[in-house]
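One protein chain is absent from this view; the other protein chains keep their places.
On to chain A.
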Amino acid sequence: MKVVRALWDSWEDGAVIRDVDTGRYLDRSRLHHINFHGSRFAVRGPSITPRPPQGQPVVAVLAHGVADYRFAAQAADIVYVTPQDIDDARAVVTRLQAAQEQVGRPGPPLKIFADLLVLLDESWPAAADRRARWDELAGEPLTSDAEIFVGSPAVLAERLARWRAVGLDGFRLRPGSAADDLVAISRGLVPELRNQGLLPRVHEGATRATLRERLGLGRPANRYAA
């Protein structure tokens, strides 16, 4: 990640000048060798691609334990975690805060997203029924590293609201099936969350917002800029 992030910065914004008088397309003082030498990579750089619109694209890491938390604190913008219940969620948030302090994380704090595998239906029995059918088909019970939620969009919305209150920034929902659960998320869950004020009615700002802007991450300064 150190190499990748350095490469994203290796062209400063505004490196392309198209100066017809001097025949210069680039301002070469705004391109930088990264000269990275590590135990696994040696990369001189710069990148061949100019700095992207977000400066640094959003980096996310799925983390299951303390070592992962430390890596996420050093390298990522978003960390996906897999708490099993609300107490666990609280504990994970505390551990992630500690990891960020430990590594002396620069820049904005990690955005913490909890992963949930969701099977949604009008009612709990209908959703539970589907899970049972899947278990039977597969010949073994459905398992996941993330908590499995089975029930209605309304109940899920309440659960998300409670979990959020302990310090989570967001959620990554893994739909059990694209055909049923993805549709249930957009048609059932999203309106519920809007009603509870947990999702903006319409995306604030323009439809053109970058992902970083949407996440409130801001555009990072370039390490090479004078």
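Rule of thumb we're sticking to: a residue touches a chain if its C-beta (ideal position, glycine included) is under 8 Å from a C-beta of that chain, and two chains touch if they have at least 3 such contacts; residues count from 1.
Note that in this section contacts and distances are computed from a predicted model.
Undergrad: With one chain of the assembly withheld, which option in "ABC transporter ATP-binding protein", "F420-dependent methylene-tetrahydromethanopterin reductase", "ChsH2 rubredoxin-like zinc ribbon domain-containing protein" or "Fructose dehydrogenase large subunit" matches that chain's UniProt protein name?
TA: "F420-dependent methylene-tetrahydromethanopterin reductase"
Undergrad: Which residue among A:M1, A:V16, A:V66 or A:A132 touches the omitted chain?
TA: From the options A:M1, A:V16, A:V66 or A:A132, the contact with the absent chain belongs to A:V16.
Undergrad: Footprint of the hidden chain on chain A, which residues?
TA: Counting over the whole complex, chain A touches the hidden chain at residues 11, 15-16, 18, 20, 22-28, 31, 40-50, 137.
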